[in-house]
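Would you mind keeping the following structure in view while I ask a few things?
Rest of the complex left out; these chains stay put.
For clarity, chains are labelled A, B, C and D in written order, and residue numbers in each chain start from 1.
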Amino acid sequence: MPYGKLIDYAEAAPEAKAVMDEIKTARGVPDVNNAWKAMARHPVVMRRFWERAQLVMQPGALDAKTKELIYLAVSVANGCHYCTASHSALAQKKGATEQELAEMVEIVGLALEGNSYATFYGQEVDEALKE
Amino acid sequence: MPYGKLIDYAEAAPEAKAVMDEIKTARGVPDVNNAWKAMARHPVVMRRFWERAQLVMQPGALDAKTKELIYLAVSVANGCHYCTASHSALAQKKGATEQELAEMVEIVGLALEGNSYATFYGQEVDEALKE
Amino acid sequence: MPYGKLIDYAEAAPEAKAVMDEIKTARGVPDVNNAWKAMARHPVVMRRFWERAQLVMQPGALDAKTKELIYLAVSVANGCHYCTASHSALAQKKGATEQELAEMVEIVGLALEGNSYATFYGQEVDEALKE
Amino acid sequence: MPYGKLIDYAEAAPEAKAVMDEIKTARGVPDVNNAWKAMARHPVVMRRFWERAQLVMQPGALDAKTKELIYLAVSVANGCHYCTASHSALAQKKGATEQELAEMVEIVGLALEGNSYATFYGQEVDEALKE
């Protein structure tokens, strides 16, 4: 099956339709977004990712918005355009403001800069950090 | 100068000493950690990174702990051991609990998994996310 | 020369045309895909990559399909859309099934998750793995 | 808790001990390796990763050795030393030969090289790959 192909609800396999139904209910949306229509190519992968995402992203010690900001920051750092677009929207839906997104993206750049210095200068981990 | 070499306060250039003094004051610690002792090789780089870090990581719309968790998550995703060790400690100093760290690291793995599906399935960004 | 520009066979330099001819013969296709038309901008780079790819991807201890799955998995992990699209097609041409692709992509996500834990928890390599 | 700290079986929480017992049985080893001793810091993360790894890495359309080679290749591409060390050992345990490992690692380098050309030359995905 070709790259980027979307499988709409009507043409999806029953197992994929079931996941789509759960997503629509959980998020209160009339249709799932392209990520899920593409993953419908492999309903088993789709089912497992959906269930794992629900589990990991549910509010816990960290609230839902903070979790989305972390997911988003990793996706930005990792260069994933689709995930950045979709999780920016999810973060805003969960309450993230423009100012919070602006602060988040600068931290991503700062962290990658700091990571580069750690690689370049090559210092060992401080003993105090291991105690 | 060799890889991983640490420059202690006593042997540091005056410009590097000045940054070390500021870090000790800002963090209330008797000595800076290895990252800064290694960066003391290049005081100009060290000065600029310290000032940028101070600026970007100060509490804003996002609080200090959330900012550290984002910095940490990016460092984990990016495979930086030193940064993970030092920013785990900073996150805990700013109030992050073991449970919060455990939730953070699972989100990193989930995001990288989700990013992989986006690359593999190759769907375009939904028009609704661009409007 | 501009970003993404394709150079068709007719307008390609003789050295690029020669590589295109070899690719068409080796793969039994009437035309090369966009990757090669873009690389035709630099025929020396194109020639060396084509020869290296032929050498490394030829069946050896690992068969051609397994090699393509490994190439594909790395490309997915690395976030390369074009390479994922083209090597998914090559993998299928060499016998990979939908089920195999579905299993491959879940392993990519699992590995990236496992890699993150290794960075976050920071354990040393076991002595037994070095003996 | 400090970076890189290992938690031995005797001092592990009951939930972590239970996972360690399962790993020892599944792999027929007298003790778990450092990765699990470090993850024992967060038994819930450990439990979920162990179960997911078992599920994804079990023989399916792809056999156990091929799955390990894919996991290993992703870990190499992603720069994870610990994972490379441990999954090289697992791959060998599942039958991978020195020659197969040598072929695998060259494919990783080739794929990363090919990915770079795709980014640099910037060609669009061929329409034929989307059909």
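List of remarks:
In the analysis below, contacts are C-beta pairs under 8 Å (C-beta built on N, C-alpha and C of every residue); 3 or more make two chains touch, one makes a residue touch a chain.
All of these numbers come straight from a predicted model, not from anything done at the bench.
The complete homomeric complex described by this structure file contains 6 copies, of which 4 appear in the displayed model.
Note that in this section only the chains that are shown with their structure count from here on.
The minimum number of touch steps separating chain B from chain D is 1.
Note: the chain lying farthest from chain B is C, by mean C-alpha position. Comparing the contact residues of chain C and chain D by number shows a mostly shared set, over half of all numbers used being common to the two copies. Separating the CA-averaged centres of chain C and chain D is a span of 20 Å. If you average the CA atoms of chain B and of chain C, the two centres end up 33 Å from each other. Averaged Cα coordinates give chain A a centre that lies 26 Å from the centre of chain C. Those residues of chain B in touch with two or more other chains are numbered 75, 77, 79-81, 84-85, 88-89, 105-106, 108-110, 112-115, 117, 119, 122.
Note for the complex: chain D touches chain A at residues 2-5, 48, 52, 55, 125, 129-131.
Interface of chain B with chain A (complex): residues 3-4, 6, 33-35, 37-39, 41, 45, 49, 52-53, 56-57, 60-62, 66-67, 69-71, 73-75, 77-78, 80-83, 85-86, 88-89, 97, 99-100, 103-104, 106-108, 110-115, 117-119, 121-126, 128-130. Residues 79, 84-85, 88-89, 98, 101-102, 105-106, 109, 122 of chain C are the ones touching chain A in the complex.
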